[in-house]
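Missing here: one protein chain of the complex. Every other protein chain is in place.
Which chain is which? They are A and B, in the order written, and residues in each are numbered from 1.
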Amino acid sequence: MAAAESLRERVAALNADYARAIDDDRIEDWPEFFLDECLYKITTADNHRRGLEMGLVYADSKGMLKDRVAALREANVYERQRYRHIVGLPTILRWQGAEAEVESPFLVTRIMRDGTMDVFATGRYLDRVVSAGADGALRYRERIVVCDSSRFDTLLALPL
Amino acid sequence: MAAAESLRERVAALNADYARAIDDDRIEDWPEFFLDECLYKITTADNHRRGLEMGLVYADSKGMLKDRVAALREANVYERQRYRHIVGLPTILRWQGAEAEVESPFLVTRIMRDGTMDVFATGRYLDRVVSAGADGALRYRERIVVCDSSRFDTLLALPL
Partner (left out) sequence: MAAAESLRERVAALNADYARAIDDDRIEDWPEFFLDECLYKITTADNHRRGLEMGLVYADSKGMLKDRVAALREANVYERQRYRHIVGLPTILRWQGAEAEVESPFLVTRIMRDGTMDVFATGRYLDRVVSAGADGALRYRERIVVCDSSRFDTLLALPL
């Protein structure tokens, strides 16, 4: 990896690409931002503080992420709603060898089919990011989505 | 233009300056972010997907942008409302010679005269940016504002 400033730039670009894939209805690209062995979890700030492991959404392999994509396509979730992610500047918490721990705040607006909009979720991404593969591109080894509010429906929701 | 990283920085600064001009009630500065021959369009994600050319707002010269500024001043739009833009990190889609194609997500909050606030619009800017003029400053050759929602009033709205 390059110098610290540059790592922040690269993580910010990774976060932006990730958000664009979801917001642009290219959800099939979403699992590709993760390693084969990975952790993706949506949890609440309350549960995260209490150390509860289980999330509202939980996947520990790229295969599970692909299964979720298939389920969301099956349910036509994009016909119902869209998201718009706004992601703040990442903070590099730790950086050892090929892996970095990063935190980034986010806000997601949901746009329903009928045009109504609301702030769907806010929170922070707690990520473990590694430089992987032949191209050395950044991937998430772990992305824990800690939502500020404990009141929202993720059953048929797009990924955060 | 400078190196790729630096281009992203410069585009982000251009986007920030653009947003500040609108949000700070300096709308007369707004056309100056464009080339004389330019395209500025506000459209919806639905219409953009369908390839519909016509926008909710459409201007193909700096002169038309100035006319719109005059109309908005005539209608005292700033007395009624303010905007606050939050613009995410730009993604450089293509970069050839002096022109770059860039995409940036945005969220605009509207603040009415009586103090009420709402999320007015979210979406993405699809821009063609060039380094122009004696000072080499970046300008928009094209800014297509693709709004996520199809339900909003732009008749007397400030520029997005």
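Operating definition for what follows: a residue touches a chain if its C-beta (ideal position, glycine included) is under 8 Å from a C-beta of that chain, and two chains touch if they have at least 3 such contacts.
In this text the structure is predicted, and so the values were computed from the model without any measurement.
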Per the whole complex, from B:I27, B:I42, B:V87 or B:A100 the residue touching the absent chain is B:V87
Note that chain A touches the absent chain at residues 5, 8, 45, 86, 88-89, 91, 103, 105-107, 119, 122-124, 148-152
Logged for chain B, residues touching the omitted partner chain are 6, 9, 12-13, 15-17, 19-20, 23, 82, 84-87, 107, 109, 111, 114-119
